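Only a single protein chain was left out; the remaining protein chains are all shown in position.
Going in written order, the chains are labelled A and B, and every chain counts its residues from 1.
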Amino acid sequence: MRLTASIRGKSVICEKKITKPSLAISPLPICLNTEDTNNIRRGVIALLIINKAGGLIYNRTFGEGLNQLNSNDYLVLAGTFHGVHAITARLNPLREHQAAHYYAQQQQQHHHSASGSIGAGSGGGQGGPLPSRPEPPSGLEVMETENFRLQCFNTQTGTKFLLFTDTMQANVDVAMRKVYELYADYVMKNPFYQLEMPVRCDMFDRKLNSYIREINNSR
Amino acid sequence: MSNMTPVKGKEQPGLRYPSNGKTIYHRPLNRAKTSELSQASFAYLFSEMVGYASKRIVSIQDLEKRLNTQGHPIGLKLLDLLLHREPARTQTRPLTIITLLHLIKQQLWTHLFGRAADGLEKSSDPTRPDEYMIIDNEPLVNRYISVPRDMSQLNCAAFVAGIIEGVCDGSAFPARVTAHSVGKQQAAPAAEGEEGGEGKEMWPGRTVFLVKFLPEVLERESFLAKG
């Protein structure tokens, strides 16, 4: 119900990972001020953190001259993205087939390695690997537009980190990882932070700012 | 050594031994210099300790008092442990305030945090000869803690203050110890001019542990100095 509401009136075409996904979300969260020709390459522009219920718990932009949404629109954006993400996670025509293929491959590998170890005479296997569960569908991961690139990282607990960068930014994965690490340290280890509630941690702000400044200046 | 194996339960009803028979007395007191603990696990533990202490509190002082109480017995115990680990030659009890504070700044801090404290100062106010300050630029316990705005008075290093208080009380120098954040407002008064301004930028978590000795300690100190 929530999902349909959040995408009502918008055409959503999403093909995960196969071709470049193009998503029409309006309004655009952050637009570069293209008039300012000196600052077209900005690096990391904004970070949003969405909790597992789709609520916006953190919102920060880096640098000046960025278009801002009003706070209500940010909340709508977060909820919308959450819904879209949930849909994209289910949009996978290949899933059944892929899973079967994956298991077959696993079995084969196991067989090979077992016979190999006997031949080598080591024989110290740990009883074979457990049948591992296939990765849960990740849903939308990257969204690219003319003006910006959005990278989404979904944690094991369903918290989503949205990193808005310019289209030329490299190593977003590394930046995302670091942001996640800062979150794990300065938010989750803070006794005054309540789970799923808006993040208000000075320490996190400070460390995040200095890290983003560092990577933005290094370009 | 056969006579030192624990007696069986029938002689001491209600007393239980670990299944391997090893009690606290069978374990060595010394530890390797390199043995370390995970900071993350401590951070989670401390986070829960603060959470536990903040249940049903009426004021910030109340919370700090509880953290202080949690630290106090640790100080009492560490005092003897640290002295026991000293080599026999330097195994002396602190007799003066200065030796006691040095013990805290060096041995205690190194044991707890892997480095000495960043400063030790006497109050510059002549009307308060009983006040001393131990300065830590970046208390380990506060590493991941952001205090909410409505509790800006709070410094969770009150726990460390409790440990210091335990050490002071244990060695017969009864004192009240409190933790104060000085990173935001003003660097410590003794820090010299420009340096002070720099200091607050560099060390936003700078904490001063104010050690206030009870009058009888000073009385004894002056008496001992004469004798």
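Note that a contact is a pair of C-beta atoms (placed from the backbone, for glycine too) under 8 Å apart; a residue touches a chain by one contact, two chains touch by 3 or more.
Here is the rule we use: contacts and distances are computed from a predicted model.
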Choosing from "NEDD8-activating enzyme E1 regulatory subunit", "Translation initiation factor eIF2B subunit beta", "Trafficking protein particle complex subunit 2" or "Large ribosomal subunit protein mL59 domain-containing protein", the absent chain's UniProt record names it "Trafficking protein particle complex subunit 2"
What are the shown chains that the left-out chain touches? B
Of B:S54, B:N142, B:N155 or B:S171, which residue touches the hidden chain? B:S171
Identify the residue among B:H84, B:H111 or B:R128 that touches the chain left out of the display. B:H84
Among listed residues B:G51, B:P73, B:G114 or B:P148, the absent chain is touched only by B:P73
Logged for chain B, residues touching the omitted partner chain are 3-4, 6-7, 11-12, 15, 23-25, 27, 29, 73, 76-77, 79-84, 91-95, 99, 170-172, 220, 224
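Just so we're on the same page, only the chains that are shown with their structure count from here on.
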In whole angstrom, what separates the CA-based centres of chain A and chain B? 42
Using the touch definition from the top, list the residues of chain B that touch chain A in their complex. 40, 43-44, 46-51, 54, 144-149, 151, 156, 204
Over in the complex, which chain A residues touch chain B? Could you list them? 185-186, 189-193, 200-204, 206
